[in-house]
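The following block contains the structure, expressed as structure tokens.
The complex is shown incomplete by one protein chain, all other protein chains being positioned as in the whole.
Chain nomenclature is as follows: A and B, assigned in order of appearance, with residue numbering initiated at 1 for each chain independently.
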Amino acid sequence: MSSEVGQQHPLSLYFWIWGLLFAVSFCSYLIDFYQVGYEVGTMGLRWTLILVFMFIKAGYIMAIFMHLKWERWALIYALLLPPLVLLVLVYLMATEADYTWLTRVVYFGAEPYPEPDPPPTHAGQH
Amino acid sequence: MAQAEIPYQEALPLHHPHSWITKYWFSQDHKVIAVQYGITAVTVGLVALILSQIMRIQIGFPESWLASFITPDIYYQAVTMHGMIMIVYLLTAFLLGSFGNYLIPLMLGARDMVFPFVNMISYHVYLLSVVILMASYFVPGGPTGAGWTLYPPQAILSGTPGADWGITTMLLSLAVFIVAFTMGGLNYITTILQARTRGMTLMRMPLSVWGIFMATVLGLLAFPALFVSAVMMLLDQFVGTSFFMPAIASAFEADADRYGGGSPLLFQHLFWFFGHPEVYIVALPAFGVVSDLISVHARKNIFGYRMMVWAIVAIGVLSFIVWAHHMYVAGMHPYFGFFFAITTLIIAVPTAIKVYNWAITLWRANIRFTVPMLFAIAFVITFVVGGLTGLFLGNVIVDVPLSDTYFVVAHFHMVMGVAPILVIFGGIYHWYPKITGRLLNDTIGKVHFWITFLGTYAIYFPMHYLGFVGVPRRYYDNLGESTFYPESAAILNQGISVTAFIVGLAQLLFVYNLVASYWRGREAGDNPWGATSLEWRTPQTPPVHGNWGDKLPTVHRWAYDYSVPGEERDFIPQDVPRKA
Partner (left out) sequence: MAQAAAADYATIVQDWSSDVTTFKGVPWGKAMMWIFLLSDTFIFSCFLISYMTVRATTAEPWPNPSEVFSLEFLGAPVPLLLIAIMTFDLITSSGTMALAVNYGYRRDKKKAVRFILATAFFGAVFVSMQAFEWYKLIVEEGVRPWENPMGAAQFGACFFMITGFHGLHVSAGVVYLVIVAYLIKRGRYDNTNYEIVEIAGLYWHFVDLVWVFIFAFFYLW
């Protein structure tokens, strides 16, 4: 797959991806513009949308712009597998952070649910 | 696939040195850089050795005249600097910087590292980090006394020695070291993956290279965590952020509102996310080198080569998910103990596989008790003892009463202090003839070995007992005021101290041997040990810049063809073609 003389692809491909990235970025911006998640109980939707758009963008940058799509599998796996150990760190640190927060509430008298943000006053007023 | 690939190294342009400076100081030859790394690491290691003697004077003879010069500050600074120097600046730098630099290109049949210039810079940045570290003895307040783990909040609160300048130089030095390591490490990995000679597949590499390779991968992925925690602690100290500083930390400070809302546990997690892989950064090259030493000097192929390789890989992967077994008593999430105890015990499996394989390699082998072999066997014995106590400490319920006692000190000194040092000695005795063309003196070597091996046992084995009777580690005045400990603890401590002085002095024998044999050692010839791997097949000994003359060697077999039945000699070098 990988040619000996480097990566040669039609220019149009890059323009397509460029436009796509713009569109996806715009979508993720819209999440905030329309303040998805400000209704009670919709925070999960907001987080899901953020993550989905983030991974779409990251995926296209890596696959097309960084040419990972055309590299051999040996390289792709060597690059994508090691960061998996970070997921363990993420999961455990999230758990740990919850526990630390709990100790602060239980033992140090921290306010469990701090004052909510004042209701947004701008944008999304349609 | 049938078409043979041409190693890029065949046509690698080398920058040959033109003057003394470019030959010995700013050299781009991996062999010179390796020796530079080695000399710097040994020098800084001798400093750490002196620091350990200071500690032993205080612990063993707190009432003595010498100990009257040792204040608590000096003691804690010695503890901290000894730990940090030994782990990072000696063991990591020597095993990867020195062995890695010397062995990777030679064992793989390459002319040099892929980017010799970056390699050269790497050494000089490392030297800079050592200078910054040593400078901490000359800044106001002296070096930090926070313990090598540098736990905040105490590391940057007044009251800890070196809380303003010492900790700064330490963190800066670590950050600089990480930069140096990254430059070196990128070179090692790229060389191993992209610049092997013809016929050298990954599964034909000597285990030394495998160990160094995996350790470098761990280093590149684990040092970032240390880097990040160093940056955040520097910010806490200078900018006034509170990443690691809880509100209670500033209660005793002049500026009482300075800190608040941070989490010291975050630092501990980040630190050990680096710290545990660091243990294997030190251990894996030692595993690899010792496998080669045992195989060469027992005249037998290493037992279960593939198993050894996969064990190295498995240990490397697992080392990233065991970190919090250092934190059982830190107050972390109560469920974590279960998870980390399990993973810790799992990592014992590949490690045990390696130990069994070394033992089986020795089984009914034609063992030659040369000095490198003695060190290799001593490594296996020491490592087993240290590893077994690791099983104790890996279990939460056993660890809780034992943590922060001398049991822990005994454990980690056995398993990652003494054991890798023994391998470094063994490796130096083994490869010195390659580096200089002369053998180290055998008699001095044997004296050095027996004093070091038996001495370290006499030092660390009784420490298990001290731990069981509850002597805490890192205490300046362990036994002076307290009648809590049995009499035997004080006596043992004196014995340990005396042994430590003897062992410390014996290292001068080694240094003398290194220097004297350079001029007066016996001529070694090309291959004094009858080893098969490529580094013994260079046209010249010691190898010249470029290593291989006009043509790179071609590899036809693995590195462990010893005592092959029906062969004339009891070893077949890797570049000898197979019979049709």
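Methods note: a residue touches a chain if its C-beta (ideal position, glycine included) is under 8 Å from a C-beta of that chain, and two chains touch if they have at least 3 such contacts.
Keep in mind that this is a model prediction, so the values were computed, not measured.
A.B. asks: Which of B:49, B:90 or B:232 touches the chain that is not shown?
C.D. replies: Answering carefully, the residue with contact to the hidden chain is B:232.
A.B. asks: Looking at B:70, B:86 or B:186, which makes contact with the chain not pictured?
C.D. replies: Reading the full complex, the residue touching the unseen chain is B:186.
A.B. asks: Spell out the interface residues on chain A facing the chain that's missing from view.
C.D. replies: Residues of chain A in contact with the hidden chain: 1-9, 11, 14-15, 17-18, 21-22, 25, 28-29, 31-33, 35, 46-47, 50-51, 53-54, 57-58, 61-62, 64-67, 71-75, 77-79, 82-83, 86, 89-90, 93-94, 96-98, 100-101, 104-105, 108, 110-112, 114-117, 120-123.
A.B. asks: Mind pulling the chain B residues that touch the left-out chain?
C.D. replies: 1, 5-8, 114-115, 182, 185-187, 189-190, 193-204, 220-225, 227-229, 231-232, 235, 239-243, 258, 260-263, 266, 269-270, 273, 555
Basically, only the chains that are shown with their structure count from here on.
A.B. asks: List the centre-to-centre spacing of chain A and chain B in whole Å, with centres computed as mean CA coordinates.
C.D. replies: 38
A.B. asks: Mind listing the chain B positions that touch chain A in their complex?
C.D. replies: 217, 221, 263, 265-266, 269, 273, 317, 320-321, 324, 331-336, 339
A.B. asks: Quick check: in the complex, which residue numbers of chain A touch chain B?
C.D. replies: Going through chain A, the ones touching chain B are 82, 85, 88-89, 92-93, 95-100, 103.
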